[in-house]
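I have a structure here, written as structure tokens, and I will follow up with some questions on it.
One protein chain is absent from this view; the other protein chains keep their places.
Let's turn to subunit A:
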């Protein structure tokens, strides 16, 4: 009898109990977090179906970004993620620039060469490329490239690749071929006066290639 009543009460109350509090950061129990994650995942899944505000063409988006944003801008096309956000420079440290999306995912470039990514879940922590001066100078040669990844077990792990740099089939394009650990990839850079206005670079095994196009240097 009381059990039945309790169950009805519970059924009525539980939906209201999606936890609330002053501080979702520290107060949550494991199952709050899982519930939140599930709700967010469900929301993310339904979102594409919902009619989005008039999708902008890439040109319109670029024009708008150039209008509202006075600083340097790039467009990054992530091939495997199927996303091509416009990213604005959020900071500069020497010749290193950090570009961010409005959602604060980041690409870090050194004079146009990819140094790292942030916020994408399978980020490239750091790339250290001996081939960088060759690419910039438009010279052929070879060198080592070390790519650091943060792995699931909680360590930053280096992967080393042997790379050769040479002129590509198209004029002004340098191609970097890298191989190691049974994997290979090819980066290409359009080099103009030491700058790299357009490039296609490999982030890592999970994220694949990103094409980076400078909208405003």
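In this text, a contact is a pair of C-beta atoms (placed from the backbone, for glycine too) under 8 Å apart; a residue touches a chain by one contact, two chains touch by 3 or more; residues count from 1.
As a working rule, contacts and distances are computed from a predicted model.
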- Message: Looking at what's absent rather than what's present, what does UniProt name the missing chain, "ABC transporter substrate-binding protein", "Succinate dehydrogenase cytochrome b556 subunit", "YjbH domain-containing protein" or "Sensor histidine kinase inhibitor, KipI family"?
- Response: "YjbH domain-containing protein"
- Which listed residue (A:78, A:148, A:189 or A:209) would be found touching the missing chain in the intact complex? A:148
- Message: From the list A:125, A:164 or A:213, pick the residue that touches the absent chain.
- Response: A:125
- Query: In the full complex, which residues of subunit A touch the absent chain?
  - Reply: 2-3, 6-7, 9-10, 13-14, 17-23, 25-34, 37, 90-94, 96, 98, 100, 103-106, 108, 110, 115-116, 118-123, 125-126, 128, 148-160, 180-183, 204-205
